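Just dropping this structure here.
Up next, chain A:
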Amino acid sequence: MIKSLSTEDTLENSGLSAEEQQLFCNARPKAYEPYPIKAVEDFANWARANSLWILAFGTGCGAIELRPLMTARFDANRFGVAGRPTPRQSSVFVIGGYASVKTLKRIIRSYEQMQGPKFVICLGICPVNGGMYFDSYNTINQFDLYLPVDLYITGCMPRPEVLVAGIMELQKKIKQGRCDGANRYVENFDWYKANQKKVIKNWDMPDYNW
Partner candidate 1 sequence: MSLIADTPISLIVLCSGLALVLIGLWGMLTQRNMIRMIVGFSLTDTGVHMVMVSIGYVTGGTAPIINDAVPIAEAASRVVDPVPSALVLTAIVIGLGVTAVMLSVAIRIYKARRTLMIDECTESKW
Partner candidate 2 sequence: MIKRLFILMMLAVMAVIFLNLAGNYRENTELSRLGHYYAENGPQELGAPNLVTAVVVTYRGLDTLGEVTVLFISAAGVGLLLRRTRRKQDDEDLEQGDRAEETAGVHKPASEIVETATELLLPMVILFGIYVFLNGHLSPGGGFQGGAIIASGTMFLLLALPESHISRLMIAVIESLSGFSYVVVGVLGVLLAGGFLDNRIIDPGTYGALFSAGAIPLIYVFVGLKVGFELSAVLDRFRKEDTGPL
Partner candidate 3 sequence: MVAAFFTDVMLQPLGIYVLALGAGFLVPLFDRAHRGSAMLVFMGSLAGMVAIAALNLYAIINGAAVIDIETAGIAPPFAINLRFGLFEGGVVLAVNIAALLGAWHYLPSLKQHASALLLYLILVMGINGMVMTRDLFNLFIFIEITSIATYALIGMERTGTVLAAGFKYIIATSVATAFFLLGTIFIYYQVGTLNIDDIISHGALIHGPIGLIATLFVLTSLLIELKPYPANGWGLDVYETANSGIASLISVGVSAGVFFALFKLLPLMDAYLDSIAVVAGATFLLSNIIGLKQHNAKRLLGYSSIGQMGLLTLALVLLEQLDAGAQIALVVGGLFVNHLLAKAGLFWLAGIVDRTNIKDWASIARRPELLILLGLMFAALIGLPPFPGFWAKWELVMLLGSADQYGWILLVLLGSLLEAAYLFRWFSHARKRDDELTEHVCSFWQPAPVAIAAALLVAIGFGMAGTMDLDVPAMFLPLLAGFGLWLIDGLPARVKQLAMLLAVAAGGYWLTQELTGINQLFSYLLVAGGLLISIATIYRNDVRNGFYPLLAVLLLSLAALLRASTTLEFFFSWELMTLSSYLLITLARAGIKPALAYLLFSLGSAYFIFAGFAAAFASTGSILLADLGNVSSPGLVFSLLAAGFVIKMGGFGVHIWLPDAYAEADDDFTAMLSAVVSKAGIFGLVIIAAQLGIRSDIGLDPAYVLGWIGILTATFGALMAVFQEDIKRLVAYSSMGQLGYIVTGVALMSHLGWVSALYLTVNHFLFKGILFLSIAGIVLRTNERLMYKMGGLIKNMPVTFVFTMIAIIAMSGVPPLTGFGGKWMLFNALMEKGWYWIAALAFFSSAVAFLYMFRLLQTVFLGQRKLEHAKLREAPAILLVPQVVMIAAIMAISAYPKLLLDPLSAAINPWIANTLVWDGFALQTHYGYWNAPLIMAIVGGVWMVPLIILLLVSLTMKIQKVEQFNIVYAAERPHRPEDTHFAYNFFAHYDRAIGFLVRPRATAFWNAVIEWSHTLGSSLRVFYNGNGQTYALFILMYFVAMVLFNGGLGS
């Protein structure tokens, strides 16, 4: 609860003016350990897997496939999947296809505002290698350079059925305790951040969006 004051724990936030720096938290994110008791951790993972709240942020064309997920035909509610409009409460971030540089900035911000454990699913071929936009000047070709990805669902576009399959796959992975993207991100924070800043030229956010 108490903000650490040691300098290595703070971020530079060089994208912000001096005045703005006091308005944003400059703490460096920290990784979390699993619960010391294995059973508790397993139970927690079970609960997390069965309550996947997807951030309602359609980042690309694939977002159109998210909508049918809630309809009578697919009814993702059965698996504990629900949409949340705020990243604070969400645990799953579905990257809906290609991510432009401009969107990437928002994606990073939203991702960082989600509370761990948090999971990222990449939808479609574009986040893998750029897909049909492989040579576009403003599309991210390889998404996992920028954020840790837990699951790829390829296709152009993958249908909702595949999405459901992917979600069940994610649940499995979570229950196995293998979805530690949030920790990976924190541990390799400087690397990720450098990659992000390489493509995002107008970095006017704090380095970590608490």
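Basis for inclusion: all candidates are chains of the complex that A comes from, given by their letters.
Operating definition for what follows: a residue touches a chain if its C-beta (ideal position, glycine included) is under 8 Å from a C-beta of that chain, and two chains touch if they have at least 3 such contacts; residues count from 1.
From a predicted model like this one, the values you see are computed outputs, not experimental measurements.
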item	value
Chain touching chain A (counting every copy) in this complex, out of 1, 2 or 3	3
Residue ranges of chain A in contact with candidate 3 within the complex	1-3, 19-20, 22-25, 27, 29-30, 32, 35, 57, 86-88, 106-107, 109-110, 113, 204-206, 209-210
